[in-house]
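Take a look at the following structure, please.
Not every chain of the complex is shown here; the ones you see sit where they belong.
Which chain is which? They are A and B, in the order written, and residues in each are numbered from 1.
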Amino acid sequence: MDLKKIAEILKCDFGGENFEITKMNTLRDATKSEISFVANSKYVKDIQSSNAGVIIVDKSTKEFVPECCVALVVESPYWAMATLSKYFAPSIEDNTLPAPMIGEGSTISPKAEIANGAVVGKNCTIMAHVYIGANSQIGDNTVIYPSVAVYRDCKIGSNCIIHANSTIGSDGFGFATNKLGEHRKIYQNGNVVVEDDVEIGSSTAIDRAVFGTTLIKRGVRIDNLVQVGHNCVVGEYSVLVAQSGIAGSTTLGRNIVLGGQSAIAGHLSIAPFTTMAARSGVTKSINESGLTFAGFPLMEHRLWLKLQGKIARLIKQ
Amino acid sequence: MDLKKIAEILKCDFGGENFEITKMNTLRDATKSEISFVANSKYVKDIQSSNAGVIIVDKSTKEFVPECCVALVVESPYWAMATLSKYFAPSIEDNTLPAPMIGEGSTISPKAEIANGAVVGKNCTIMAHVYIGANSQIGDNTVIYPSVAVYRDCKIGSNCIIHANSTIGSDGFGFATNKLGEHRKIYQNGNVVVEDDVEIGSSTAIDRAVFGTTLIKRGVRIDNLVQVGHNCVVGEYSVLVAQSGIAGSTTLGRNIVLGGQSAIAGHLSIAPFTTMAARSGVTKSINESGLTFAGFPLMEHRLWLKLQGKIARLIKQ
């Protein structure tokens, strides 16, 4: 879509040179042909180092945009970004894409649906009622159980197992809200990448990124009914036990253990080899590796045990 | 079914005039041709204002039933209601219903199943392995991702998005239990109505009402793995974050936010613009609008923060 059209959609003034915009992206990752936005004053500092060709800003932020970059001024950059995201969303399916390619030795149930543009590797088992979306890729020797949905543009590695009724690549929970309390969807135009040797349980949900990738690294073990929010990174060999959840944009190091029903808030970073006991609730980043935590609010497990002793005494008083 | 037959099923005395009973309903909503019940002494006061043609009661409650209304006396009205509910349950599918009607511009996967009597509006996308039950209605421009099940008699509005593997209209969790501890299913003969502009995540469950409607109002945003119990009302623009749950018959005002893994007990009412932090556990109604709560038991968020400070000091002591 060209810049002039974008300015029209957002109803903002634009008199400069028109050019083609290929994508929406974060300030950090956007290139010259891409458009980004600043919706929060804490990101103003990132404008200078951004390579974005266009940045959507509000009036007060305009002055920080360098000359080499087009500033589109709107009342609410976040709402504008939501508005615009719809125009950059690819169609859910696309029949002009080539027929799906299936590797040698793979068994595809006639009751599975493999969309055009998808590629399935060798010796895979794709069972009944599975959906593999447009341009998705499945590696070799991977087993996908019934009623799994892999949305478009996602990648599943080799030697993976995905159990029934799980969803890979559904939209992240993103929307802008106006002063009237109404919401507008932020189309999630990123994807999910699941590396090799990953096993995912049943009825688990892994959301696609708003931009970029939600990444499940090699060797991860995910149990049933787990939620992984958009733009998370789950480090190698991490273990997410049943009914645990991770909000958006959180990064886990390798060999993290999340106990059953535990949860991690968004935009955090968890050091490698951290263990969270069942029901832990994590609201701050963990910088030191190898510790064990429990409770909500979170504390070191030994402190949590001590607290339980104190509470037991409190009851007796 | 006629009243004589009902009396036979419930094995209770009946010598009055026979007439046709069309439906089971609550005391409040039942009409002259409908049957209701009193299973709990706190509803005795509602008998006088009920228009029900027949009320199932126990011996001690019979005297409160006015002359214009037939009283069927049983040992356990709740068990009797469960017994009877089966007879009022419509068949799951019905091939005598007309073939489904699909609006102009809609794309229906040949691998989806649209039951007889269903109506899909214009420009919808119904993907592979979706199930749309008998007499269900889908509005215009709505996208339903793979393996979503919409049970019979439910309505989904226009401009909605429902992500993969979610279930709309499964039976509410209702049963009667006798003195031996055995359960008898209460057939859930109501439905679910999802209004316009609603987005629902993956692997979310919204149960149909026992009588009447479970209602998701305009503009609501529901994340993945969320539970909405039977007969709930979720107010306009409310936001239910991943893994949160609402037990049956709870009413949420508009623009409620339920944080991740939070929960609300049944039969409560939550004032508009209430925010529940992640992991909140709500066991009482909230009458004042616009407040923020946290914790379980629930308290105002500022008190919860104060409590955490006290607990931190308790640990250090």
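Everything that follows uses one rule, which is that a residue touches a chain if its C-beta (ideal position, glycine included) is under 8 Å from a C-beta of that chain, and two chains touch if they have at least 3 such contacts.
Computed from a predicted structure; not experimentally measured.
Of the identical protein chains in this complex, 2 are displayed in place, while the full assembly in this structure file contains 3 copies of the same sequence.
Everything that follows uses one rule, which is that only the chains that are shown with their structure count from here on.
Centre-to-centre separation between chain A and chain B, using Cα means, comes to 31 Å. Taken in their complex, chain B has these residues touching chain A: 109, 111, 125, 127-129, 143, 145-147, 161, 163-165, 199, 201-203, 219, 221, 223-225, 236-237, 239, 241-243, 254-255, 260-261, 273, 278-279, 308, 311, 314-315, 317.
The touching residues of chain A, when paired with chain B in their complex, are 92, 111, 113, 129, 131, 147, 149, 151, 165-167, 170-171, 173, 175, 177, 181-183, 185, 203-205, 207, 225, 227, 229, 243, 245, 247, 261, 263, 265, 281, 296-297, 299, 303, 306-307, 310.
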